[in-house]
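A single protein chain has been omitted from the complex, and every remaining protein chain is retained in its original position.
After this line comes chain A, so read on.
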Amino acid sequence: MVERTPILNFVTHVILFLGFLMAVAPFVIVAIASSHNLKDVNDVPMSLLPGSDFWVNIKTAWTTADLGPKLLNSFIMATGVAAGKVIISALTAFSIVYFRYPGRTFIFWLIFVTLMLPLEVRIVPTYAVVANVLSPYQAILDVTGLSWLIEKVSGVQVSLNLGLLNSYSGLILPLIATATGTFLYRQFFLTVPDELTEAARMDGAGPIRFFIDILLPLSRNNMAALGTIMFLWAWNQYLWPLLITTDQSHATAVTELKQLIPNVGGIPEWNIAMAGTLIVMLPPLIVVVAMQRWFVRGLIATEK
């Protein structure tokens, strides 16, 4: 619908602009603060004109928080989560949409339930599992008395242990196991015409071929959208990395920002903290800008 409503147009633009200001203001303040020296940044009120110490602060933040390896850790984790999520979601949605098997509805609901139980809610049990991936199996063996039996018969004490604390897999795997992506794919797969599936069957393509040759190329845009969202989401994770990385070598950039925040009674180096924040914000920004075109297409229309 196209209407000529100049006053309404003006009002909507004002609202949009205010929204834009609100969104961008904190970012601008961070950028300005990161360019001040120690004295200027602690002035009240802080000067909103950029200072001249930007590169110095960036450099200090980089070395103090050891951001090089931490950014790499963050990047590995975010990429791993995004890729894992895209693959797992595509596979689960493929199974749910295209196959009829007993327990399908049950599995569907099981996946659905994970939407209601985000990582934060089940963080203690998840930590326990990651600390020893095999602990559920150990529990099963213990409860059923199998470990007792094995010990009696062979004299070997069963003690399964596979810990993922302080590892990339420990960082990545628990974040992959949620249902959001599955549903995004499911909705998309449901819009793929049945005739296409049938044509592929007539052409002799089995399920795996159909998945790889037809479905995946068609869901390119969805993959890009999901990958972008998941990259950002994983990059911004704080609680989980903080919990399972006790070893500095696996800490992520977001958790390491804490190193830059001045302690009570310490030197109030907010300019350095802001400079660090700016560095950590940059990679997701680059990803969003690079993926923008695909991202929007994947979330709105489908070309068919």
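In this text, a contact is a pair of C-beta atoms (placed from the backbone, for glycine too) under 8 Å apart; a residue touches a chain by one contact, two chains touch by 3 or more; residues count from 1.
Criterion: contacts and distances are computed from a predicted model.
Per the UniProt record, the absent chain's protein name among "Carbohydrate ABC transporter ATP-binding protein, CUT1 family", "Protein-export membrane protein SecF", "FAD-linked oxidase C-terminal domain-containing protein" or "Stage V sporulation protein AD" is "Carbohydrate ABC transporter ATP-binding protein, CUT1 family".
For the chain left out of this panel, the touching residue among A:L134, A:I214 or A:I261 is A:I214. Across A:P45, A:G204 or A:G265, the single residue that touches the chain missing here is A:G204. Although one chain is not drawn, its touching partners on chain A can still be listed: residues 193, 195-196, 198-205, 209, 213-214, 217-218, 220, 303-304.
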